[in-house]
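Showing chain A:
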Amino acid sequence: MKMWKTLLAAAVLAVATATSAFAARTDLVIGIPLEPPHLDPTAGAAAAIREVTYANVFEGLTRIGPNGEVLPDLAESWTISDDGKVYTFKLHTGVKFHDGADFSADDVKFSLDRARAENSVNAQKQLFAAIDKVDVVDPATVKVTLTHPQGSFLYNMGWGDAVIVSPKSADTNKEKPVGTGPFKFESWAKGSSITLLKSAHYWGAPVFLEKVEFRIVPDAAAAVPALLSGDIQAFPFFDPDSVSQVKDDPRFKVVVGATEGETILSINNKQPPFDKLQVRQAISYALDRKAIIDGASAGLGLPIGSHMSPANKYYVDLTGRYPHDVAKAKELLKEAGLENGFKATLKLPPPSYARLGGEIIASQLRDVDINLEIIPVEWAQWLDQVFTKKDYDLTIVSHTEPNDIDIYSRKDYYFNYANPAFNKVIADLELTSDEAKRKDLYAQAQKILADDAVVGFLYELPKVGVWDAKLQGLWESAPVPANDLTKVKWSE
Partner candidate 1 sequence: MSLLEIENLSLTIGDTQILKGMELSVAPGEVMGLVGESGSGKSMTALTVMRLLPYAARASGRVSFDGIDILAATEDQMCALRGDDVGMVFQEPMTALNPVKTIGEQVAEGIRWHTKATRAGAEERARRMLDRVGLPQAKFPLSRYPHELSGGQRQRVVIAIACALKPKLLIADEPTTALDVVLQAQILDLLRDLVAESRMGLLLISHDLAVVTEMADRITILRRGEVMEAGDTARTLSEQLHPYTRQLAQASTHVPARARPHDTSQGKPLLQVEGVTRDYPGRRTSLFKRAVPIRAVDDVSLSMQPGQSVALVGRSGCGKSTLARMILALDKPSSGAIRFRGETTTGKSEAELKPARRDMQVVFQDPYGSFDPRQKVEKLVAEPLHVLDKKPTRAERREMVAHALHEVGLDQRDMDKYPHEFSGGQRQRLSIARAIITRPKLVVADEPVSALDVSIRAQILDLFAELNQKLGIAYLFITHDLTVARAITDQVLVMHDGKIVERGKTNEVLDHPQSEAAKALVAAAPDLHRAIARRMQEQG
Partner candidate 2 sequence: MTAYLLKRLAISLATLVLASIVVFAVLEILPGDPARLMLGMNASADQVELLRNQMGLNAPLLLRYLHWAGGLLSLDFGRSYTYSVPVIDLVRERLAVSLPLALIALALSTVIAIPVGLFSASRRGRAGDTISMGAAQLGVAVPNFWFALMLIYVFAVWLRLVPAGGFPGWSAGIWPALKSLLLPAVALALPQAAILARVTRSALIEVLNEDYIRTARAKGLPYRAVLWRHALRNAMIPVLTILGLQFAFLLAGTIIIENVFYLPGLGRLVFQAITQRDLIVVESVVMLLVAAVIAVNLVVDLSYAVVDPRLRSRQ
(Lines give C-alpha, C1' and ligand atoms only; values in the text may rest on other atoms or scores of the structure.)
Protein backbone atom coordinates (compact mmCIF):
# COMPACT_ATOMS: atom_id res chain seq x y z
CA MET A 1 0.00 0.00 0.00
CA LYS A 2 2.70 2.39 1.04
CA MET A 3 4.74 1.52 -2.01
CA TRP A 4 1.88 2.41 -4.30
CA LYS A 5 1.60 5.81 -2.69
CA THR A 6 5.25 6.49 -3.25
CA LEU A 7 4.97 5.35 -6.82
CA LEU A 8 2.00 7.60 -7.39
CA ALA A 9 3.78 10.58 -5.89
CA ALA A 10 6.75 9.96 -8.11
CA ALA A 11 4.50 9.72 -11.12
CA VAL A 12 2.84 13.02 -10.37
CA LEU A 13 6.21 14.63 -9.95
CA ALA A 14 7.46 13.21 -13.21
CA VAL A 15 4.42 14.50 -15.12
CA ALA A 16 4.74 17.91 -13.50
CA THR A 17 8.34 18.38 -14.49
CA ALA A 18 7.56 17.14 -17.97
CA THR A 19 4.78 19.71 -18.49
CA SER A 20 6.73 22.63 -17.18
CA ALA A 21 9.43 21.86 -19.70
CA PHE A 22 7.00 22.34 -22.55
CA ALA A 23 6.83 26.11 -22.30
CA ALA A 24 8.81 27.84 -25.08
CA ARG A 25 10.62 24.72 -26.08
CA THR A 26 13.75 25.06 -28.15
CA ASP A 27 15.20 21.63 -27.80
CA LEU A 28 14.45 18.51 -29.75
CA VAL A 29 15.36 14.83 -29.52
CA ILE A 30 15.15 13.07 -32.86
CA GLY A 31 15.34 9.32 -33.18
CA ILE A 32 17.41 7.89 -36.00
CA PRO A 33 17.49 4.18 -36.75
CA LEU A 34 21.15 3.79 -37.58
CA GLU A 35 24.23 5.30 -36.07
CA PRO A 36 26.47 7.03 -38.60
CA PRO A 37 29.90 5.43 -38.82
CA HIS A 38 31.33 8.96 -38.82
CA LEU A 39 30.08 12.43 -39.66
CA ASP A 40 31.85 13.30 -42.93
CA PRO A 41 29.37 13.03 -45.81
CA THR A 42 32.21 13.36 -48.32
CA ALA A 43 33.80 10.13 -47.14
CA GLY A 44 31.08 7.57 -46.73
CA ALA A 45 27.85 6.29 -48.21
CA ALA A 46 25.83 5.82 -45.06
CA ALA A 47 22.52 7.64 -45.15
CA ALA A 48 22.83 8.16 -41.41
CA ILE A 49 25.65 10.67 -41.97
CA ARG A 50 23.33 12.81 -44.06
CA GLU A 51 20.44 12.35 -41.67
CA VAL A 52 22.47 14.24 -39.08
CA THR A 53 24.57 16.67 -41.08
CA TYR A 54 22.70 17.51 -44.28
CA ALA A 55 21.58 21.16 -44.32
CA ASN A 56 22.21 21.30 -40.58
CA VAL A 57 25.99 21.20 -40.33
CA PHE A 58 27.17 21.10 -43.93
CA GLU A 59 25.99 23.03 -46.96
CA GLY A 60 26.73 22.71 -50.64
CA LEU A 61 26.59 25.03 -53.62
CA THR A 62 23.02 23.96 -54.10
CA ARG A 63 20.67 21.97 -51.99
CA ILE A 64 17.65 19.77 -52.48
CA GLY A 65 14.36 21.01 -51.10
CA PRO A 66 11.64 19.08 -49.28
CA ASN A 67 10.03 18.06 -52.56
CA GLY A 68 13.19 17.17 -54.44
CA GLU A 69 13.63 20.57 -56.09
CA VAL A 70 17.08 22.15 -56.55
CA LEU A 71 17.51 25.31 -54.45
CA PRO A 72 20.43 27.72 -54.14
CA ASP A 73 22.48 27.32 -51.01
CA LEU A 74 26.02 28.64 -50.61
CA ALA A 75 25.75 29.65 -54.25
CA GLU A 76 23.40 32.56 -54.24
CA SER A 77 22.91 32.28 -58.05
CA TRP A 78 24.49 30.76 -61.14
CA THR A 79 24.73 31.02 -64.90
CA ILE A 80 25.14 28.22 -67.42
CA SER A 81 26.98 28.64 -70.69
CA ASP A 82 25.05 28.01 -73.88
CA ASP A 83 26.82 24.73 -74.63
CA GLY A 84 25.82 23.62 -71.15
CA LYS A 85 29.41 22.96 -70.18
CA VAL A 86 30.41 25.93 -68.02
CA TYR A 87 28.66 26.76 -64.73
CA THR A 88 29.53 30.01 -62.99
CA PHE A 89 28.44 30.17 -59.34
CA LYS A 90 28.02 33.43 -57.41
CA LEU A 91 28.63 32.76 -53.74
CA HIS A 92 27.17 34.26 -50.56
CA THR A 93 29.58 36.52 -48.73
CA GLY A 94 30.18 36.86 -45.00
CA VAL A 95 29.85 33.13 -44.49
CA LYS A 96 31.97 31.54 -41.78
CA PHE A 97 32.80 27.96 -40.89
CA HIS A 98 31.98 26.88 -37.34
CA ASP A 99 35.64 27.08 -36.41
CA GLY A 100 35.65 30.75 -37.37
CA ALA A 101 37.37 30.37 -40.75
CA ASP A 102 35.95 32.50 -43.58
CA PHE A 103 34.24 30.74 -46.44
CA SER A 104 35.37 31.64 -49.96
CA ALA A 105 35.64 30.35 -53.52
CA ASP A 106 38.90 28.64 -52.60
CA ASP A 107 37.00 26.29 -50.30
CA VAL A 108 34.68 25.36 -53.17
CA LYS A 109 37.59 24.54 -55.44
CA PHE A 110 39.26 22.59 -52.65
CA SER A 111 36.15 20.60 -51.90
CA LEU A 112 35.32 19.69 -55.50
CA ASP A 113 38.93 18.86 -56.42
CA ARG A 114 39.25 16.73 -53.30
CA ALA A 115 36.08 14.82 -54.07
CA ARG A 116 37.11 13.89 -57.62
CA ALA A 117 40.79 13.25 -56.91
CA GLU A 118 42.34 9.88 -57.68
CA ASN A 119 42.63 8.83 -54.04
CA SER A 120 39.29 10.24 -53.03
CA VAL A 121 37.17 8.07 -50.78
CA ASN A 122 34.00 9.89 -51.77
CA ALA A 123 31.26 7.31 -52.00
CA GLN A 124 29.58 8.98 -55.00
CA LYS A 125 32.52 9.87 -57.22
CA GLN A 126 30.33 9.56 -60.31
CA LEU A 127 28.65 12.82 -59.26
CA PHE A 128 31.84 14.63 -60.13
CA ALA A 129 32.82 12.54 -63.13
CA ALA A 130 31.71 15.20 -65.60
CA ILE A 131 33.84 17.98 -64.06
CA ASP A 132 36.80 18.93 -66.19
CA LYS A 133 38.16 21.76 -64.07
CA VAL A 134 37.23 24.19 -61.27
CA ASP A 135 38.47 27.77 -61.36
CA VAL A 136 38.35 30.49 -58.74
CA VAL A 137 37.35 33.70 -60.46
CA ASP A 138 37.28 35.83 -57.34
CA PRO A 139 36.60 35.06 -53.68
CA ALA A 140 32.87 35.10 -54.37
CA THR A 141 32.81 33.48 -57.82
CA VAL A 142 33.60 29.95 -58.97
CA LYS A 143 33.61 28.61 -62.51
CA VAL A 144 33.10 24.86 -63.07
CA THR A 145 33.82 23.45 -66.53
CA LEU A 146 32.36 20.10 -67.57
CA THR A 147 33.67 17.69 -70.20
CA HIS A 148 30.15 17.25 -71.55
CA PRO A 149 26.79 18.78 -70.80
CA GLN A 150 25.07 17.14 -67.84
CA GLY A 151 21.38 17.77 -67.17
CA SER A 152 21.66 16.70 -63.57
CA PHE A 153 24.75 18.68 -62.60
CA LEU A 154 23.01 21.21 -60.35
CA TYR A 155 21.06 18.39 -58.72
CA ASN A 156 24.30 16.49 -58.25
CA MET A 157 25.85 19.46 -56.49
CA GLY A 158 22.99 19.36 -54.02
CA TRP A 159 23.90 15.85 -52.77
CA GLY A 160 25.36 15.45 -49.35
CA ASP A 161 28.54 14.12 -50.90
CA ALA A 162 29.13 17.45 -52.60
CA VAL A 163 29.08 19.73 -49.55
CA ILE A 164 31.76 22.37 -49.14
CA VAL A 165 34.36 21.76 -46.48
CA SER A 166 37.25 23.86 -45.24
CA PRO A 167 40.81 22.67 -45.96
CA LYS A 168 41.61 23.26 -42.30
CA SER A 169 39.06 20.84 -40.97
CA ALA A 170 38.57 18.47 -43.90
CA ASP A 171 40.63 15.72 -42.33
CA THR A 172 38.93 15.85 -38.97
CA ASN A 173 35.33 16.10 -40.14
CA LYS A 174 34.72 12.44 -39.45
CA GLU A 175 34.95 12.99 -35.73
CA LYS A 176 34.33 16.71 -35.43
CA PRO A 177 32.44 17.98 -38.44
CA VAL A 178 32.95 21.65 -39.23
CA GLY A 179 30.65 23.19 -41.84
CA THR A 180 28.85 26.41 -42.62
CA GLY A 181 25.37 25.32 -41.59
CA PRO A 182 23.00 26.69 -38.93
CA PHE A 183 23.94 24.04 -36.36
CA LYS A 184 27.37 23.24 -35.10
CA PHE A 185 28.53 19.90 -33.83
CA GLU A 186 28.60 19.64 -30.05
CA SER A 187 29.20 16.06 -28.97
CA TRP A 188 28.83 12.43 -29.93
CA ALA A 189 28.28 9.74 -27.36
CA LYS A 190 29.12 6.71 -29.45
CA GLY A 191 26.28 4.26 -29.73
CA SER A 192 23.93 6.65 -28.04
CA SER A 193 23.46 10.15 -29.38
CA ILE A 194 24.85 13.09 -31.33
CA THR A 195 24.19 16.61 -30.16
CA LEU A 196 24.13 19.78 -32.28
CA LEU A 197 23.83 23.34 -31.02
CA LYS A 198 22.61 26.47 -32.79
CA SER A 199 25.51 28.20 -34.49
CA ALA A 200 26.01 31.79 -33.33
CA HIS A 201 27.14 33.28 -36.63
CA TYR A 202 24.96 31.66 -39.25
CA TRP A 203 24.73 33.57 -42.50
CA GLY A 204 21.14 32.63 -43.45
CA ALA A 205 17.70 32.91 -41.90
CA PRO A 206 17.94 32.23 -38.13
CA VAL A 207 16.74 28.82 -36.92
CA PHE A 208 14.33 28.21 -34.03
CA LEU A 209 15.93 25.36 -32.17
CA GLU A 210 18.81 25.85 -29.73
CA LYS A 211 19.77 22.23 -29.18
CA VAL A 212 19.13 19.11 -31.19
CA GLU A 213 19.96 15.61 -30.10
CA PHE A 214 19.95 12.71 -32.53
CA ARG A 215 19.27 9.61 -30.44
CA ILE A 216 20.17 6.30 -32.02
CA VAL A 217 17.31 3.79 -31.73
CA PRO A 218 17.97 0.80 -33.97
CA ASP A 219 15.02 -1.31 -32.92
CA ALA A 220 11.50 -0.52 -33.91
CA ALA A 221 10.58 -2.24 -30.68
CA ALA A 222 12.47 0.34 -28.67
CA ALA A 223 11.26 3.26 -30.80
CA VAL A 224 7.62 2.88 -29.83
CA PRO A 225 8.05 3.04 -26.06
CA ALA A 226 10.58 5.85 -26.43
CA LEU A 227 8.03 7.83 -28.39
CA LEU A 228 5.17 6.95 -26.08
CA SER A 229 7.11 7.90 -22.99
CA GLY A 230 8.12 11.22 -24.51
CA ASP A 231 11.86 10.54 -24.38
CA ILE A 232 12.10 11.13 -28.10
CA GLN A 233 9.83 13.58 -29.84
CA ALA A 234 10.34 12.76 -33.48
CA PHE A 235 11.14 9.78 -35.65
CA PRO A 236 11.37 11.13 -39.20
CA PHE A 237 12.12 7.62 -40.47
CA PHE A 238 9.73 5.42 -38.57
CA ASP A 239 9.32 1.75 -39.27
CA PRO A 240 6.00 1.56 -41.18
CA ASP A 241 5.33 -1.75 -39.52
CA SER A 242 4.99 -0.02 -36.13
CA VAL A 243 2.70 2.79 -37.25
CA SER A 244 -0.39 1.03 -36.04
CA GLN A 245 0.90 1.47 -32.49
CA VAL A 246 0.74 5.26 -32.56
CA LYS A 247 -1.60 6.27 -35.35
CA ASP A 248 -4.64 6.56 -33.08
CA ASP A 249 -2.79 8.53 -30.43
CA PRO A 250 -3.64 12.26 -30.66
CA ARG A 251 -0.32 13.20 -29.14
CA PHE A 252 1.41 12.25 -32.35
CA LYS A 253 1.30 13.15 -35.99
CA VAL A 254 1.90 10.40 -38.52
CA VAL A 255 3.11 11.74 -41.86
CA VAL A 256 3.38 9.48 -44.84
CA GLY A 257 5.50 10.77 -47.67
CA ALA A 258 7.16 9.37 -50.72
CA THR A 259 10.72 8.18 -51.14
CA GLU A 260 12.70 7.22 -54.16
CA GLY A 261 12.84 3.69 -52.77
CA GLU A 262 11.60 1.10 -55.24
CA THR A 263 11.14 -2.02 -53.18
CA ILE A 264 11.69 -5.00 -55.42
CA LEU A 265 11.98 -8.75 -55.33
CA SER A 266 15.36 -8.96 -57.04
CA ILE A 267 15.89 -11.97 -59.25
CA ASN A 268 19.17 -13.45 -60.36
CA ASN A 269 18.44 -13.48 -64.09
CA LYS A 270 21.24 -15.87 -64.94
CA GLN A 271 20.38 -18.44 -62.30
CA PRO A 272 18.22 -21.26 -63.70
CA PRO A 273 15.27 -21.48 -63.72
CA PHE A 274 15.05 -17.70 -63.37
CA ASP A 275 16.74 -17.30 -66.75
CA LYS A 276 13.40 -18.32 -68.26
CA LEU A 277 11.10 -15.39 -68.95
CA GLN A 278 8.02 -17.48 -68.15
CA VAL A 279 9.31 -18.24 -64.66
CA ARG A 280 9.96 -14.59 -63.87
CA GLN A 281 6.58 -13.62 -65.26
CA ALA A 282 4.94 -16.41 -63.27
CA ILE A 283 6.48 -14.93 -60.14
CA SER A 284 5.11 -11.51 -61.06
CA TYR A 285 1.66 -12.99 -61.48
CA ALA A 286 1.92 -14.87 -58.21
CA LEU A 287 2.66 -11.73 -56.19
CA ASP A 288 -0.25 -10.07 -54.44
CA ARG A 289 1.06 -6.53 -53.95
CA LYS A 290 -1.84 -5.41 -51.81
CA ALA A 291 -1.27 -8.20 -49.29
CA ILE A 292 2.44 -7.43 -49.27
CA ILE A 293 1.88 -3.74 -48.66
CA ASP A 294 -0.70 -4.51 -45.96
CA GLY A 295 1.45 -7.06 -44.24
CA ALA A 296 4.91 -5.59 -44.55
CA SER A 297 4.22 -1.87 -44.64
CA ALA A 298 1.02 -1.37 -42.65
CA GLY A 299 -0.87 -0.71 -45.86
CA LEU A 300 1.29 2.32 -46.64
CA GLY A 301 3.18 2.61 -49.91
CA LEU A 302 2.08 2.65 -53.54
CA PRO A 303 2.35 -0.42 -55.74
CA ILE A 304 4.73 -0.12 -58.68
CA GLY A 305 4.90 -1.95 -61.98
CA SER A 306 8.39 -0.96 -63.00
CA HIS A 307 11.47 0.71 -61.57
CA MET A 308 10.16 4.26 -61.15
CA SER A 309 8.65 6.16 -58.25
CA PRO A 310 5.01 7.15 -58.79
CA ALA A 311 6.04 10.63 -57.60
CA ASN A 312 8.52 10.93 -60.45
CA LYS A 313 7.49 13.05 -63.42
CA TYR A 314 8.58 10.28 -65.81
CA TYR A 315 6.43 7.68 -64.07
CA VAL A 316 4.26 5.41 -66.17
CA ASP A 317 1.69 3.25 -64.41
CA LEU A 318 2.44 -0.36 -65.29
CA THR A 319 0.91 -1.96 -62.19
CA GLY A 320 -1.73 -3.58 -64.39
CA ARG A 321 0.87 -5.50 -66.37
CA TYR A 322 0.88 -8.47 -63.97
CA PRO A 323 -2.33 -8.67 -61.95
CA HIS A 324 -2.42 -11.18 -59.09
CA ASP A 325 -3.38 -14.37 -60.97
CA VAL A 326 -2.35 -17.73 -59.55
CA ALA A 327 -3.84 -19.72 -62.44
CA LYS A 328 -1.91 -17.71 -64.99
CA ALA A 329 1.28 -18.12 -62.98
CA LYS A 330 0.84 -21.88 -62.85
CA GLU A 331 0.17 -21.95 -66.58
CA LEU A 332 3.40 -20.07 -67.27
CA LEU A 333 5.35 -22.43 -65.06
CA LYS A 334 3.90 -25.36 -66.94
CA GLU A 335 5.05 -23.75 -70.18
CA ALA A 336 8.50 -23.51 -68.69
CA GLY A 337 8.33 -27.21 -67.87
CA LEU A 338 8.09 -26.62 -64.13
CA GLU A 339 4.51 -27.67 -63.46
CA ASN A 340 5.64 -29.41 -60.29
CA GLY A 341 7.19 -26.24 -59.01
CA PHE A 342 10.75 -25.90 -57.71
CA LYS A 343 12.81 -24.85 -54.74
CA ALA A 344 14.86 -21.68 -54.38
CA THR A 345 16.35 -19.47 -51.71
CA LEU A 346 15.29 -16.01 -50.65
CA LYS A 347 17.98 -13.98 -48.94
CA LEU A 348 16.64 -11.22 -46.78
CA PRO A 349 18.60 -8.21 -45.47
CA PRO A 350 17.67 -6.83 -42.03
CA PRO A 351 15.04 -4.09 -42.71
CA SER A 352 11.51 -5.04 -41.73
CA TYR A 353 10.18 -4.50 -45.26
CA ALA A 354 12.47 -7.30 -46.42
CA ARG A 355 12.00 -9.66 -43.50
CA LEU A 356 8.22 -9.25 -43.31
CA GLY A 357 7.75 -8.98 -47.08
CA GLY A 358 9.86 -12.09 -47.51
CA GLU A 359 7.60 -14.16 -45.30
CA ILE A 360 4.55 -13.03 -47.23
CA ILE A 361 6.15 -13.56 -50.62
CA ALA A 362 7.32 -17.01 -49.59
CA SER A 363 3.76 -17.83 -48.60
CA GLN A 364 2.39 -16.44 -51.89
CA LEU A 365 4.88 -18.30 -54.05
CA ARG A 366 4.08 -21.49 -52.19
CA ASP A 367 0.62 -21.20 -53.76
CA VAL A 368 2.23 -21.76 -57.16
CA ASP A 369 4.45 -24.52 -55.82
CA ILE A 370 7.60 -22.45 -55.61
CA ASN A 371 9.09 -23.32 -52.24
CA LEU A 372 11.42 -20.68 -50.88
CA GLU A 373 13.91 -21.22 -48.13
CA ILE A 374 14.24 -17.99 -46.23
CA ILE A 375 17.82 -17.04 -45.36
CA PRO A 376 18.11 -13.88 -43.31
CA VAL A 377 21.43 -12.11 -43.84
CA GLU A 378 23.06 -9.08 -42.33
CA TRP A 379 23.95 -6.15 -44.54
CA ALA A 380 27.58 -7.17 -44.64
CA GLN A 381 26.70 -10.61 -45.90
CA TRP A 382 24.11 -9.24 -48.28
CA LEU A 383 26.63 -6.87 -49.86
CA ASP A 384 29.19 -9.63 -50.02
CA GLN A 385 27.14 -12.60 -51.17
CA VAL A 386 24.26 -11.05 -53.05
CA PHE A 387 25.49 -7.71 -54.31
CA THR A 388 29.13 -8.47 -55.02
CA LYS A 389 29.29 -12.20 -55.65
CA LYS A 390 25.75 -12.53 -57.07
CA ASP A 391 25.35 -15.74 -55.12
CA TYR A 392 21.57 -15.73 -54.70
CA ASP A 393 18.27 -16.72 -56.28
CA LEU A 394 15.94 -14.10 -54.93
CA THR A 395 16.26 -11.19 -52.53
CA ILE A 396 14.23 -8.22 -51.44
CA VAL A 397 15.72 -4.76 -51.26
CA SER A 398 14.69 -1.17 -51.66
CA HIS A 399 16.69 0.85 -54.19
CA THR A 400 16.55 4.27 -52.60
CA GLU A 401 18.76 6.25 -54.96
CA PRO A 402 16.64 8.71 -56.96
CA ASN A 403 16.10 8.19 -60.68
CA ASP A 404 18.24 5.08 -60.81
CA ILE A 405 16.57 3.09 -63.57
CA ASP A 406 19.98 3.00 -65.30
CA ILE A 407 21.19 0.31 -62.86
CA TYR A 408 19.53 -2.28 -65.11
CA SER A 409 21.95 -1.30 -67.87
CA ARG A 410 25.05 -1.61 -65.71
CA LYS A 411 27.41 -4.38 -66.58
CA ASP A 412 27.75 -7.06 -63.95
CA TYR A 413 25.07 -5.55 -61.78
CA TYR A 414 23.69 -8.09 -59.35
CA PHE A 415 20.48 -8.68 -61.35
CA ASN A 416 22.64 -10.38 -64.01
CA TYR A 417 20.30 -8.76 -66.56
CA ALA A 418 21.53 -7.74 -69.99
CA ASN A 419 19.20 -6.46 -72.69
CA PRO A 420 20.82 -4.47 -75.56
CA ALA A 421 17.52 -2.79 -76.38
CA PHE A 422 17.26 -1.47 -72.84
CA ASN A 423 20.91 -0.41 -72.81
CA LYS A 424 20.35 1.59 -75.97
CA VAL A 425 17.43 3.47 -74.42
CA ILE A 426 19.59 4.40 -71.43
CA ALA A 427 22.49 5.47 -73.65
CA ASP A 428 20.12 7.64 -75.65
CA LEU A 429 18.84 9.21 -72.48
CA GLU A 430 22.34 10.37 -71.52
CA LEU A 431 22.56 12.33 -74.73
CA THR A 432 19.00 13.63 -74.92
CA SER A 433 18.01 16.89 -73.33
CA ASP A 434 14.64 17.39 -75.02
CA GLU A 435 12.04 16.91 -72.24
CA ALA A 436 9.40 15.24 -74.41
CA LYS A 437 11.88 12.82 -75.89
CA ARG A 438 13.29 12.04 -72.46
CA LYS A 439 9.85 11.31 -71.17
CA ASP A 440 9.28 8.93 -74.03
CA LEU A 441 12.60 7.19 -73.52
CA TYR A 442 11.90 6.75 -69.79
CA ALA A 443 8.52 5.26 -70.63
CA GLN A 444 10.17 2.82 -73.02
CA ALA A 445 12.72 1.84 -70.40
CA GLN A 446 10.03 1.18 -67.79
CA LYS A 447 8.03 -0.88 -70.24
CA ILE A 448 10.99 -3.05 -71.24
CA LEU A 449 11.74 -3.86 -67.59
CA ALA A 450 8.12 -4.71 -66.93
CA ASP A 451 7.82 -6.90 -70.02
CA ASP A 452 11.01 -8.74 -69.19
CA ALA A 453 9.83 -9.13 -65.57
CA VAL A 454 13.45 -8.57 -64.64
CA VAL A 455 12.54 -8.40 -61.00
CA GLY A 456 9.29 -8.54 -59.03
CA PHE A 457 8.27 -4.88 -58.69
CA LEU A 458 6.54 -4.51 -55.36
CA TYR A 459 5.90 -1.04 -54.03
CA GLU A 460 7.35 2.36 -53.40
CA LEU A 461 8.80 2.43 -49.90
CA PRO A 462 6.82 4.99 -47.90
CA LYS A 463 8.61 7.50 -45.78
CA VAL A 464 6.74 7.41 -42.53
CA GLY A 465 7.49 10.14 -40.07
CA VAL A 466 6.00 10.21 -36.60
CA TRP A 467 6.48 13.14 -34.36
CA ASP A 468 4.93 15.18 -31.61
CA ALA A 469 1.80 16.88 -32.88
CA LYS A 470 3.18 20.22 -31.69
CA LEU A 471 6.27 20.00 -33.85
CA GLN A 472 6.34 21.85 -37.17
CA GLY A 473 8.63 22.12 -40.17
CA LEU A 474 9.98 18.60 -40.58
CA TRP A 475 10.20 17.17 -44.09
CA GLU A 476 7.29 15.00 -45.09
CA SER A 477 9.06 13.20 -47.90
CA ALA A 478 12.69 12.31 -48.30
CA PRO A 479 13.94 13.11 -51.79
CA VAL A 480 17.41 12.74 -50.33
CA PRO A 481 18.34 11.31 -46.94
CA ALA A 482 18.22 14.28 -44.58
CA ASN A 483 16.67 15.73 -41.45
CA ASP A 484 16.58 19.38 -42.44
CA LEU A 485 15.98 21.28 -39.20
CA THR A 486 16.28 24.80 -40.56
CA LYS A 487 12.51 25.41 -40.36
CA VAL A 488 11.62 23.22 -37.42
CA LYS A 489 9.93 24.75 -34.37
CA TRP A 490 7.59 23.94 -31.50
CA SER A 491 4.12 25.46 -31.63
CA GLU A 492 2.91 26.95 -28.34
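Simple rule for what comes next: contacts are C-beta pairs under 8 Å (C-beta built on N, C-alpha and C of every residue); 3 or more make two chains touch, one makes a residue touch a chain; residues count from 1.
How were these picked? Simply put, all candidates are chains of the complex that A comes from, given by their letters.
Remember, predicted model here, so these are calculated numbers, not experimental data.
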Chain A in this complex touches just one of 1 or 2, namely candidate 2
In their shared complex, candidate 2 is touched by residues of chain A numbered 7, 10-11, 14-15, 18, 35, 37-38, 44-46, 119, 121, 123-126, 174-175, 189-193, 215-219, 221-222, 225-226, 228-232, 350, 378-381, 383-385, 387-388, 401
